[in-house]
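See structure below.
Entry: subunit A
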Amino acid sequence: MKKVKADPKGVLSGSHYLDGDYAIAEGGLAAGCRFFAGYPITPSTETAERFSERIPSVGGVFIQMEDELASIAALIGAVWGGKKSMTVTSGPGFSLMMENIGLACMMETPLVIANVQRGGPSTGLPTLTGQQDMMQVRWGSHGDYKIIALSPDSPQECFDLTIEAFNLSEIYRVPTFVMTDECVGHMHEKVVIPPAEEIELVERKWYTGPKDQYLPYKNDKDMIPFMIKIGDGYRFHTTGLTHDERGYPVINAECQDVCVRHLNDKITMNADKIIRLEEDEIDNAEIIVISYGITSRVTTRAVRQARKAGIKVGTIRLITVWPFPEKRINELAKKVKAFVVPEINYGQMVLEVERCAAGQTPTVHVPHCGGWVHDPDDILKAIKEAAK
Partner candidate 1 sequence: MVHFGNLKPKKGKIHIEKDMCKGCAFCVEYCPKDVLELSEEFNVKGYHPPVVIKEDDCLYCQLCETICPEFAIFVTLKEEEEEGEKGESRP
Partner candidate 2 sequence: MKKDNPTKKQNPITDLLRMDRIPHIWCPGCGIGTVLTSFAEALRKSEIDLDKVAVLSGIGCTGRVAGYVKMDSIHTTHGRAVPVATGVKLANPEMKVVVFSGDGDISGIGGNHFIHAARRNMDIMIICVNNFNYAMTGGQVAATTPKGANASTAPYGNFEYSFNLPYLAEASGATYVARWTALHLRRVTKSIQEALGKRGFSFIEVITPCVTLYARRNRLGDGLNLLKYYHEKSEIQHGADTRTVDISYQGKLIVGKFVDIDKPTFLDCMNEHLGKVLGDKYQPYGVNND
């Protein structure tokens, strides 16, 4: 893995007062994103607007496409053309992107998609928050594949995690998602952008061997194949069909087995390296509240009150949502009385918690159908209930 310093051209160093959407755009620019294709959709549009304003003086392209199918398609083309690329969207647009997210996974194309979630289904609540695409991001395209998804809880983290998303996408050659929501996207807070030389970026895994020996899908020791870019004379082929090391289609069960296992295993086997959690007072906890994104901030208040009431509550904030921290949850399930999982949906990540708890401890869900964040009292009530 080759690390490089950020190009100062894209880095707006200093202390700013930004909303989450803008911070995502700044994170992208700092990470070296020089191609942005998007389609307006509330509450994500500000990211696209910021890109359109900033990228001309950084040396890149912004293009507003005809729809989200085109946005993700253009990203794939631009990445194979050699650029770091990203887009941003919300529910309906995210749904439209699904087919080509699968293509990006199949072709092992590193790119970043931010989803500023709103309430669904369908047009739902365009201007109000939700965390209802957490399963879609994992399973939304057809077939078996794995992606990486991060969930920021503040504008500062929108900036930081967008950079991290680019780094992870390049390391594992996989679409990586910044799963934020309307609240964080539209929340204004202080965002500190460090000097370029303090921002560490992962360079694309460029192939440098002899041209005639390049195989686009031959795994390196770390399971990740080398990449090249269009126009460098490799005359390579890539396809959404099940393919061999040469990138040539092979339509049979054996090749499918190798191909699909690889797409999944490269994430599963590196999960420990990818996963980031923020744990608090876990050691003696009898209850652990697991949350992510904006809900973690609401949870903080409920937890403070629960502790005041004498309940031993620990918290886990999922910074990485996918891959899910299976091992850690399973391990903790042996020790605690219950998990409490508040999230702004009718039951998504809680299913993972339940799966990993594997019957060792109960899991209490605190649903919210979207439109606003939880009332901390509801979370508190659930904690108290679980502690009984």
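Just so we're on the same page, contacts are C-beta pairs under 8 Å (C-beta built on N, C-alpha and C of every residue); 3 or more make two chains touch, one makes a residue touch a chain; residues count from 1.
Criterion applied: all candidates are chains of the complex that A comes from, given by their letters.
Owing to the predicted nature of the structure, the values given are computational and were not obtained by experimental measurement.
Contact annotation for this complex: of the listed candidates 1 or 2, subunit A touches only 2. Across the interface of their complex, candidate 2 is touched by residues 35, 37, 56-61, 63, 65-67, 69-71, 73-83, 85, 99-100, 103, 107, 229-241, 248-249 of subunit A.
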